[in-house]
Each structure stands twice: as structure tokens, then as C-alpha cells.
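Excerpt of the complex: some chains, original placement.
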């Protein structure tokens, strides 16, 4: 016996193209199946989620959070446990299927995007060492105004192997970041900025979420991605603690775990799904733009959510300080 | 007896106008003063002044405060340099002329800050109009970095605040008694002497009022640095927003807010004092 | 003034006027661009960005939210602010100055401070993310404008007119309704427009209070943060048009729009 | 409008009104008869407006009662007092036509439409403004505005008419014209009227009685010529008209006559019943006459002319006798221009009957 249907549920998730895609694929399906309106909000914001749960003023039914944030959210008790009877996570690879409160829906990378026309005769950058090499690749660059990913990039640029990153040597990373700082013309803060900066020729290369470059790549619009050292992680959703519509939130998670829908979503925005079966439904032409494609997977590095959950706060503060120092 | 006392009391209770002000007063107390005071309490929760210690001793935040004041000062100076002559020019115009002039000032003033900031992004961008033009004219072969830096933030803020400087200065200027200028003229003063000895001192209160307004509003600016600063120009409001939205550190955000508020009120108070002293 | 000085002054002023208007004018051609991304000058002309705005339910919904919030807060601010202005202008009670300062307080207190203060209050009152919350918060921000314009207007009305009305047989409220308010109608129009625009353009508070209900400026802010596409230009042009219409209305029906 | 007068008497008893530390009215008793035109005259700040406001109900007195006819209206709201008031600058509602201005007090009393029309018509006819119904106040001359204000103040048959410096802002010519009109209308309708001014000429011209106010109290109350000729205080003498005032000591001189001995030994003979003691002698400048050779007068003085001012109808002479300066005003009929010049020494004098003695 189902609980009564509310008029609507609210899903908080990333904004931009993914929001449009999520609506078209998941929300539309949900509304069709259950006749409950899905209202979207965004962007992802752990702080707000926490304030909501702590004040009991719950606006969201389910919310997306980044990988390392999922661990903090779980510790802070911001999510309801996942109801395995509704959301069948058994097919997911380990350790995703062991998660208690969040569903890993997709995979995404923070990768190196660049303008092809900024480099002569096919001499494109391939990894973060190239990003740091301002002699060979002169021009303005952009990085995110956060420590996460940037520390890894700096270490890789300094020669650390992709599988030897953790625990991060923070001091070394900052020293390396010092080198590139004068060449960063914009420290981006929202997801669409990197692509936009490239399109507007504000920068020649930048870090950015791969989905944001995906369409540009497919459109052959002169923007491409170097997969070397792309920091890869999972995007997760959970049912917000205390929401009156928890049941329907679980139902939404179930849909998000659906391989067919994941495939449609991946094809549309470039973020591959987590359900192994979703691969079967994806157009093969799209595959090479995914971080998990056979040719990209060996080049990428995986973010340690545990390390960031543990050290993130301190490191982010140090990064802010570093960023503002003159 | 009690009735008489009551009547006497009723006669003493401020009536009429005071009562009409009550709803707004209560409204502001609940939705403005109360929350701000609560924020103050929040920032000293548990009787600890730790948040303030951090705000006032930590090099990072001191730097932000310094930057904020510096930017506000620069913007104020620019507004004064650009605005004073224009305000004066407005006072010399005919009816139609000044109507057009005012349109030039009011339209931007009333247009969304977002729209104006967006427009500067379009103009100053690497691929924007200025760079295009410079490159077309061969004055530079590589686009200049005009956006996402201190100058672009200052340009954007000056654009937003210039009308707020011009209006109070203008309002003082039009109230200057022309007779005084004529008197100075008749008493033998040269044009320059009339300006420095009479006009400038007489319009100084307007300059002070306009500058105070611009400076105070500058201190609390958020949008322009957020959009034009490229993540590198942090003003105190941006830090406060970050504390709340990303770090959820209400205590610290509250402390920063209180410091900002006190700074704002202090600037206002100093300005009032200076103005009062001039009589 | 010497003629050459006059010419210099005029030249200087015209340059400043141009700098004030230029950014707004630049937005116009861009809004009609046929390019997919921001490009200037536009390679060709099209209405695509206007269509994109008008056909996107998210934009339209945000616009409707903004309209409702702006109307609500304008109405509320007009009622509260006008009564407050009356109280301050006509009252003789002690503490009047404090009341006036309080009424114009939201103008001086940085918006970011107001925003987070109200946010923390509303979070407890379950008002974040609601239009009611936005209306209340925007009313706080609009009251100083209404107070300034209406007290200026009220000061032009001789209080003796109210006494005259009272001596002729009405109560104080009757005098206000029958005499004072009709006389300051232009002020009401100006104050209303200022209050409306202050809400319709407000970003900082909206950033904190918007949840599922996003105002247009909040939607624009998110959008600008994300992608500088010409949709914003189209919306900008519509907003500038709104302002010009509002100014024309004030010129026609209102008193001086801006507190002096 | 009933032109039959509903005029009522007004009485004030023990009115006091303080604003913080300032005593604006310090115990005023005043009875105004039905149909009387009473003027409150006094310098700025003497409490005239405050007293009027207490009567009209815009201020509550701290103490005392206000009665119109039999009714105690001390605490009634202004709108219930049935008092017509004409304000300084008239206070016409600028957004209403003449007709709707005059209709206002009737409309707020929910008088039926048809009756309003009739009474407004009557009132406008009375002030000779029929045909101006549709004008806005701004389209009227000052005089016409005043008449509208009057029509509005009387259209609802008030028991009392108050006028607070209605001519304060007018130039002299218009002022004179309107003074006459107000007075005429008030007489015609038999209205009880209280009029406030600080212009002594106006007060003398218009009033049945004048109440001279000073420092929140009534110093003297009486008809104009009495106030002018026999002021009861030095203040009243100084405030109304020009005066020669000399302090001295009264001594009896028999036959209803007294002498006032001044410090310098001068003795002034006066017709008065004043009792011996300190007093002030008042001689109005127009009572001081230029004496022809050998002409006799009860009081006689040889003076040097210090200054002559030509005032048109009259000339004013500043005369010196020792340390004493006195003023004389002579018409051209009495002294031709240029006959008496600055520097001349002449004899002047006045009769004992021309001297008024103010005791104290």
C-alpha cells in the first residue's frame, strides 16, 4: 500500500544542461508513471541541505551531492537510508552497491578542456604537465576556485602518478600551484563557466566537468578534452532526511538507477551511468567522450572521496587563503 | 478617579501619527532589526568572541577588509571625478536638456545591476567589443585581459554607483542660490575664485553625501565582484556569502556581517559628524 | 563661464553620459544576434533569444514569480511605508528621528547582511523558498524608498489641509484618505515604481531565499554565472524597456522618481 | 444654508496648555457673545494659534473647559465641534473644484445629494461666487480663494467661525479688500467669530472687541478705541500704535486731575482718577501738537526737531527735550511740508485729557 500522492516532489540537482536532460529523461518518466509533478531546484549545495535538515524546513525531497560530500552528508545524517526494496542496487559494482544512504547515479570527470585553434599544427595539450607548461602552451587558463581537483592536478603536473596521489602531499601541491597562479585569468565557480570561457576565447584551456565539454566536442566546435589525469568521481543522490515524501523520493531513486534511462541520460550529457547494463543501450559513437570509455579509462585518475571528506575543510580554507594572497 | 487617571493617560499617549507608524515599525522590528540582532547573538554564541578574533586578526580576512575598503575608496573617487562636473552641467541645462540628461542617469540607475554587469562582460571580454576594436585597429595583436580583474570590478561598480553620486550632488547644486554667485561676482571675484571660494564650499555637503552613499554601498557590494572579479576579487560580501552558502559557518558569517555593519554605520556616523560640524 | 570651459564641460559630460548608456545599448544588438554564442558585432539577426526566453517554462515561471513578488511587496511596502512616512512627517512624538532612521535602515545596512539575517529567521519560520518569504523580505528593502519618496511628498502637503478637513467634519484617517492621499498620488506612483523595481531587480536576498521558487534576477544570476548567452541580453532589453516605460509613466503621472 | 443665524456663544474657562517646558496658554478665561467678532491680537508666540487650536480641537488643553452654547466640547474631536474655520492661506483642497470644496463638510456628513447641491449654491451665491463651481482653487485669485474658504466654513451652519491670520500672506491692497468682505459677511450672517492676527491695524479695523494676548494670557479685553485710547498695560500701549511712554509718580491734583512727576523733575498734567504711586503716562504721537506762538496747552515743552520722516498722509517728527525723545505725528493739514525742519527748535504741547495714565 502506497502512501498518498503529494502534489509534487522537489529534486535538487546540478543546473545547466544536465538539469534540462534530467527533466526530459527522469522527471518526465516519473511524472508519467506516478502523476506527481517534479519541481527542480539547484545548484547542488551541501550547506543548504544541511541547514534545511537542521532547521526542519525541508524544501527538497531528494538531492544530488558530489562524491566526497556524500560521505559528509552520511556522517551528518542528512539523508534517509535507501530502501533496498524500492531501489535495487545489487547490480551496481562494488563499492557502489554497499552505499547506505546515497545512490551513485553517474560518473563524471573534471578534465582538461582546450581550444583547438589556440595551438598550431596539432600540438594539443594532453595532461596537467602540459597545462603547467606555459612556455610550450602560452595563453590564459582557468581553474576552479576550489582546492578539490586542483591539488591533484598540481601533483600530477609535478610528476606524481595517477595512482599514487593519495594521501595528497598538500604542501607540494601548493608549491606547484604557485607556479601556475599568474597564468590563471579566471577562477571559475560554476559548471558552465569553463565551456563558456573557451567559447568566448577568454582562456585557451581550463579544467571543467566533462559533460560541459561533451556537446561542444560532439559538435566539432573546436573544443576538445585531454583525458590525461582527469579527476573522476561519482555523482550521487539521496532522500533528504525528514522529507514528508520519502517514499516518492525512493521511487525517484529507483528510476535513476534504471539502466535504460541512465543510458539515455549519458548519451545526452556525456555523464555515463553506474548501472553496468546501461552500457548496452548507449550509442557507440558517444562512448569515446565518456571518462569510462575503454580508451579514456586508463588515463583518468579517481578522486578519493574519503580523503576529501576527511581533509576537505582544512584544505579548502588554505586554498581560499592562497587564492587571495597577493 | 480611576477613570480620570485613565483619561489623563489617554490624553498623554501619543496618538494619531504615532499609531499610524506602528505597523511598519513592528514589521521592521520583526523582519529587519530582530534578525540582524539575532545574527549578532549568533556570532557571539556561547559568549565566545572567537569568530570576531578570527575576523579581525586572521590575515586572510584582514586582507579582504583592506581590499574592500580600498575598492570602495577608489570607486568613490572615480564617481566624484566623473560625477561632479556632470552634476554641474545638468544644472546649466534647459528643461529639455536636463530631462534628457536625467534620462541618461535614471535609466541606468533603474536598470538591473545584473543587466549592467552582464553588459560589461560583453564589452570587456577577451573577445568583447573593446578588444575586438583594438585588434581591428591594430593597436594590439593579442586580446588584453580587461575582464576578471580589479579594473573591471571597479569599472562595473563605478557604472552602478555613479548615478547615486550625481543625484545628491545635483540636488545640492540646484539649491545653491544663484544670487550668491552673482554677489561674489559683483564683489570682484574672478570665475576661478567664485568656484573655489563660493561654489565648491557650498556644494561640498552634496559631495560628502554622495560620496558617503557610494562608499557605503560599495562596502556591501556582492554581485559585481562576483561576476566581474573572476573569482580573484573578493569583497567582504562575497566572503560572507561563501561562509553561509558553502561552509555553513553561520557564526563566522555573522561576525563578518557585524564587522561590515559596524564599518558601514561608522562611515555614516563620521560623515554625519563632518556634515554637522560644517553647520 | 568662459565659452571654451563651457564646451569642455559639455564634452566631458556627454562622454560620461555615453559611458552610462553604452553598456545598455550594446545589449540591444546582441539580443538580436543569430549567433549561437556571444559574438559582437552579431553575424546576423534573429529573434531566437527572445523565443528562447518566451518558450522556456523556467524563464517564464521565474518571471511570473518575480512579478507576483514585486507586486506583493510593492503593495505591502506602499501601505506600511506611507503610514510610516505620515507618522514621521506629521508626528511630534519623541523618538521620531529614531523611527525615521529605522525606516531607512535597510538602505544603509548591506544587503548581504539583511539577506543572511532574514534567511536565518525565515529558515525557522519555514518561509525560505516561498513567495511569501520573498515578499516580506523585499518589503523590508522597499520601505526606505517608499519612506523617502512619500515623506518628501507629504512635506509638500500643508498639514493645515488635514486640519481643515477635520474641522469640516472628518476624522484623521478620513482626512488622510479624502485629502492627503489624493494630493500625493504622483508620489504614490513614483514610490510604487521604485518599490516595484527594487524587488524586480533584487538579487542578493533572492540568492538566499529562492528555493524552488526562483525570481527572475536569481535565474539570471545563475545563468550569467553559468553561461553568458544572449538569452540574458534579450531579457535585459525587455527589462530596460520596462524601466523606460516606468520612467515615462513617472514623467506623466509621478513626482520626482528619485529621492533627493 | 439657513441664513438664519445659528450663532452660539463660546466660553473658555481656565484654559491651560503646555508644550513640554513651554506654557503656551497660561489660564485663559474668555466669553464671546453670540454674533460677536472678537480678535485675538498679540505678538508672535503669545499663544493665539494655540488658543484657536484648543477651541477647534486640534490640541487638547491640559486644563480648563471649552463650551459652545451649553455643550462642553473640551474633549470632542475636531470634526464633531461644528466649528467653521478659515485658515491662513485658506487651506482649500487643491484637488477639488470650488463646488466640491464647499460641498466637503456636507458630503462627509452624508447630507443628501440634492440638499448639498442647493446649500452649496446658496453659500456660493452669498460670497458672490456663483458660476465658479467648476474652477479649481489654483484658477482663482487670492480674494476669490478666500471667499471659497469662507463659503466652505459656513455652509454647514457652524455655531462658531474661527479665522487664523487669514490675511497673513497677502499684499496690503488685497488684504484691505478682503478684511472688509469678511467683516461684512460675518455681520450679515450674525456669526460668532474669533479672529487671530498680530497686525494691530487689522485688529482695530475689524473687531467688536479685541483680546490683547501676551505670554499665553489675555492682557486686556475691550473694544478697539478703548484698547487704543486706554490701554491697561504698558505692553498693550506699546503693542498697539505708536506711543510716548514716560514712567513717573502720580500725585493728586484735584478735579479728576493728577500730575505725574518724572525722574528729571518734569511734571505732566493728566485727566485721570489714578491713585498716587508709580505709574506710566501715555501720550499718543498724534496728540502732541505744534503750538503756535502764545498758544496755551495743559502740557508744554520746548523741543529740538531731530528727524522728520515724510509718510504721505502724515509726517513723523522725532523731537528731543533734554534726554527725552518724543514722537509726534502731524498731518499735512496741520503742518505744511518743510515748515518744521530737522534742527529747528519749536514748542509742542498736549492737553491733560490727551494723557492716559497706566498704573503700576
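Letters A, B, C and D mark the chains as written, and numbering starts fresh at 1 in each.
In this section, a contact is a pair of C-beta atoms (placed from the backbone, for glycine too) under 8 Å apart; a residue touches a chain by one contact, two chains touch by 3 or more.
Given the structure is predicted, the values throughout are model-derived calculations rather than measurements.
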Full complex expressed as chain labels with copy numbers, beyond the one copy shown: A x1, B x1, C x1, D x2
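Here is the rule we use: only the chains that are shown with their structure count from here on.
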Averaged-CA centre spacing for the pair subunit D and subunit A, given as whole angstrom: 90
Length of the line joining the C-alpha centres of subunit B and subunit D, rounded to whole Å: 55
Subunit B and subunit C: spacing of chain centres that average the CA atoms, whole Å: 16
Two or more partner chains touched - positions in subunit B: 125, 127, 244-245
Residue ranges of subunit C touching subunit D (in the complex, touch as defined): 158, 160-161, 163-171, 174, 178-179, 182-183
Contact footprint of subunit A on subunit C as seen in their complex: 37-38, 123-124, 126, 128-129, 211-212, 214, 222, 225-228
Contact footprint of subunit B on subunit A as seen in their complex: 45, 47-48, 50-51, 140, 145, 185-189, 200-203, 313, 320-321, 323-326
